[in-house]
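Note that one protein chain of the assembly has been removed; the remaining protein chains are unaltered in position.
Right after this comes subunit A.
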Amino acid sequence: MQSYKATKFSVLMLIASLIIASCGLSTVLIINASAKQSYSNTNTLLIDNVQYQVLAENPKTPLTKQDYVTLRRQGFSQLIAIAQSSAHIYQDDIRLSSRRVMITGIDTVSLLGALNDNSAQNSNNANSTVNQSTPFLGAMPFSAPVGIVHPSLLKQLNDDARSSRQVGGTNKLSIYIDRQSSDNSQQGAATTFLPDLVSFEDPSLGNDVITDIGEYFRLFPASKLSSLLLVSDASGESLEQLVNMIKGYLPAHLTLMPLSNNNEQGELTDSFHMNLLAMALLMFVVCLFIVINAVNLVINARMPWFKICRQLGISRYKIFISQIVEISLITFIACCLGIYASIHLSNLVAPSIQATLEGLYGVQVGYGSSALVVLFVKVFGISLCGSLLATLAPFSISNKSLSTTKSSDNFKQNERMWYRTFWLLSVGFALLAFSILHFSSTLWLLLVATAVLILSGCSLLLANYPQVINGLYRLIPTRFVLLRLSTKQSIALSGKTKVACCAFFIAATSNIGMNLMVDSFRGATVNWLESRLTTDYYLYYEGKENIVALANTADVEIYQRFENTISFRGQKLQQYSYPTTQQFKQAMVFYQLGNEDALWQQFEAQEAILVNQQFAFAFDYSLGDAVSMANPATGLMQSYSIRGIFYDFGNPSKQVLFPLSSFDSAIAKSSIYSINTDELGLERFKIVLAGANIDYERSLLNSAELLAISKETFDRTFVITDGLNIVTLLVAALSLACAIVVLMNDVRPQNMLIRSLGVSAFKTQVLALFQYLLLCLIALIFATPFGILLSWVLIYDINLTAFQWTYPLQINFFKIAFIYALSLAVVIVVICIPIIRAGKRPLIEDIRWLN
């Protein structure tokens, strides 16, 4: 404890870095756990034992209430109806929460019956088993309709309601049905109030309101059933028998599908979780670099005491063990604090995570909640291993110095061996990374390859620091005496700050790589959007009115997008129409295409199709390949030639484009209409829409508005990545600052000498800053090609494997220059403090300390 007085800064740094590391790791684990749980429960809706669901084969012939009644009458009481719609929530005409809420109706009475039947077979105490397996039923009184929501969502709605409540307004929450809902029957109808909301703690509840199906149809009278869940404890052969029996009785327009088959976004969310975890681990590793430096500081300060202990006969082993026990205790305290902070942090960032996942994959994500003990064991285990590893190096050095009476710096003797080792490591890591990238297409292995690639860069940097600085030294004119001296001193410094330089290099490489990737994605998406959003206006409408006829009445040019969803090789496939006017031909953004003129001719003749990258990469199709699939109008199998592969960023689904003539306009579904018109035409169209009771204020958007919304969504999506990048950079700079504090004692004699030669304290501070900035600048220069390589791997390997789309890598030198400036600025801010502190110390103190 006495030593803590002398090493306050180091111990605080040690605890802070361990808190940051454990907090970051723990936050990501909580987010990942709740997101995964939420995603896996999206289809099962908090109900256990659901493995299959009944769905409509084709949206033209949906699942009806009559189908449900018929199936239950045939004895399939295990089938439970659910219906879902999304809507905004309002209070007194003011929208609360910018995000839509998914309102789900479940046939709770039938569900209770099905669960009782299941549990009756397994146990005598049926009711308690029901409540254990489906606890939300306990929160749902049957006397009055209620909506079950997550406490965080309820709090958010209540907060929004309080801030938006008008004088004399109601306390009731209401919904309006708008364009993304499948139900338009309420346009212009009276306000529909939601039932009382009851909070229920379950991580899979994100932006969901779960209510009884009766209440749901009061809210959405014209809505259709979404699916029938098969709730059964049966497994193995008995489940197979039940499934076969249901299949036998199912009408032709319905299909029984395992839930996992419908879970096509699982791979996408997995990749997101892996990305988050990779970023968190990166931050964790960089934090451990701080731990190394902080432990170094502590040991330096305690070395005289250790020597006294040794003189008193205490063995090196005992000193070592006492230090390890101390580090373990510090890690334990830091983990407790880190996990406590992470629980709050995960709830704080939940809206951003939800927005990201919704933006990327269209999945709803719950609020953070995780088993504390499991979380603690995981985080403490990883942190303890990390901190012990990070402290091993400084302790082994201290052990060596305790074993000899003479302290010696072995660096010079081992210099050449070190550089040779770094070269070998660099080549070895590079070969390993390229082998993995060349031979593997497994996501986690590709992520390992990127880590190995960064390590290769790290080794290359350390192997070349002296040569690069020497080269620079030769370039500096001899008249700049102090600058040359400082540059020379940087070589020695690079050998002593290896760990901190590595941390900075890793942070800089990942920063450059991630930024170039995001920038390329942003650039490609904006170009793609600007090109694809070719018409003046877009109308989102899913109702029954004939929009094309209305547009003709208003004399505006309109293009309807027909939509059809089919099952292709067991996966959902979107079949959309695409107009073939010159305007739309020019608007298409191809990843690959053959002869363009022939392409459009064959496309119009319904011989060729255009497919998105997701379709081509998922099923391994390339240009010219023939593919057999159902005709959108007739449903009959037909062979098409793939003549173009187009970019379709952000779409998790596979998509195929057909000409308008391929669809039957009488039955095809449409939700988007493209409109070309001038201001006058627009006014005419609005009048016509208003006449048909269509709320154009919300559903008619011009291309600029749409582009702005898309860009906003995009930026929101990458806010977490940007945040983690900055944190990593900051942590790396802190690591550097820590190293500087360690080295300040090393450079004290030389700084003292320079000051005694009449050089001002300010100049010595500037020179010290120059030395560290030089090291950082060289690290940045080395990080640039590796950052570019990293973004290349992310775009062409990892992105392709995870999302099945790719885009051109755009190397923006202004962006790289900005990262240079930002990184150096962060370094200046962080290392300024120890340097200024050292500079402010009177020269006489340094002289006395030295003597």
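Here is the rule we go by: a contact is a pair of C-beta atoms (placed from the backbone, for glycine too) under 8 Å apart; a residue touches a chain by one contact, two chains touch by 3 or more; residues count from 1.
The working rule: contacts and distances are computed from a predicted model.
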| item | value |
| --- | --- |
| Per UniProt, the name of the complex member that is left out, chosen from "Carbohydrate ABC transporter membrane protein 2, CUT1 family", "L-serine deaminase", "Lipoprotein-releasing system ATP-binding protein LolD" or "Carbon-monoxide dehydrogenase large subunit" | "Lipoprotein-releasing system ATP-binding protein LolD" |
| Selected residue (touches chain absent from view) among A:308, A:481 or A:598 | A:481 |
| Sole contact to the chain not displayed, among A:451, A:692 or A:759 | A:759 |
| Residues from subunit A at the interface with the omitted partner, ascending | 412, 478-479, 481-482, 485, 488-489, 491-492, 749-750, 752-753, 756-761, 842-844, 847, 850-851 |
